[in-house]
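Here the complex is missing one protein chain, while the rest keep their positions.
Let's turn to chain A:
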Amino acid sequence: METPEPKSQSSSLSSSSSPFPSPSYSERQWRPAAQRNLRNQWSKMASYRQQWLSSSSSARTHATSLVNAYLSQKYMPLMELGALKDMPDIRKKASLKLFKQQESHGSKLLSSYKEMVVVVMNMVNASKSMRCFLKGGNSSSLVQFSSTSGDVNDTGDCGGVAVFGFWSISSFERLAEELIQMFKLELSLKRLLVSELLSLSCEVSRGNQFCWSNELYPGEFGDLKVCNLYSNETFEPVRPRLKDGKSDMPTFQGNRQPGHEILQVYITTWLAEVNIDVHRVDEIFAMIGEEIHVPLS
């Protein structure tokens, strides 16, 4: 288990980086505001995690329905229709209806994916708002704090003192970073799955071909930039990989008419969330919850 080391306050550091007149005074003022902020940000992190779970699971439902509609179309020519087989254009009509269904599940899948992007963006923003800065410098008579820095010398962590019992701001940030890393990798993998599923088509002429370097929805790349999932070198989203793993970067040409076995692997991969170590996530929230005295799970 990886536990952040409690940082002992170094007096030289605090006097050089703290904008406050005396360390003891500033700490007393700073701590309640910093505690309030951390409780706030971590409660948000916990609720973002729940949102992820619910979006990911509804996305999976849509993905499964999409796959079923696609496979029914694919097998339509071979389907035994019994008494219905004499109805004019019955196969064509049924296929068209299934195609419409596939499209509608596709758009639901896309909006669930979008929700997941927003969740990760929110997590990133929360992790960047863990510090607590003095507002308006120490000149004003009323001491106020904010989440944005007004003074380059103010690091927002009161010189690395423990905020509650043991941990400094940067310990909290490190754990948030560890969490976000898992969700980012998983989002990237899910983006590949979404683009593959949306590309499914029984006829070459129909359906959209989704390409890795095209946005799945307008504004997606802006959102991915916030999550640090867009490469400014290759001008496309960061390729999916596993933790400590690499991506081979072959051409993502994609098979537009995969069989049910491939699709089953896609759905299973969606379900498995290979990048998210649930036990570690639970452990992180439990540790933080204990430290900030707010149950987070």
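Following the convention adopted for this analysis, contacts are C-beta pairs under 8 Å (C-beta built on N, C-alpha and C of every residue); 3 or more make two chains touch, one makes a residue touch a chain; residues count from 1.
Rule of thumb we're sticking to: contacts and distances are computed from a predicted model.
Undergrad: For the chain not present in this complex, what protein name does its UniProt entry give, out of "OPENER", "Protein arginine N-methyltransferase PRMT10", "AP-1 complex subunit gamma" or "Probable electron transfer flavoprotein subunit beta"?
TA: So, among "OPENER", "Protein arginine N-methyltransferase PRMT10", "AP-1 complex subunit gamma" or "Probable electron transfer flavoprotein subunit beta", the name matching the hidden chain's UniProt entry is "OPENER".
Undergrad: For the chain not shown, which residue from A:Arg39, A:His62, A:His105 or A:Arg239 touches it across the whole complex?
TA: Going through A:Arg39, A:His62, A:His105 or A:Arg239 one by one, A:Arg239 is the residue touching the chain not shown.
Undergrad: Any idea which of A:Asn153, A:Thr234 or A:Gln264 touches the chain not displayed?
TA: Checking the options A:Asn153, A:Thr234 or A:Gln264, the one contacting the hidden chain is A:Gln264.
Undergrad: If the hidden chain were put back, which of A:Ala33, A:Leu175 or A:Leu189 would touch it?
TA: Of all options in A:Ala33, A:Leu175 or A:Leu189, contact with the hidden chain holds for A:Leu189.
Undergrad: Which chain A residues touch the hidden chain?
TA: Residues 189, 192-193, 196, 239-242, 245-250, 252, 254-255, 258, 261-262, 264-266, 268-269, 272-274 of chain A touch the chain that is not shown.
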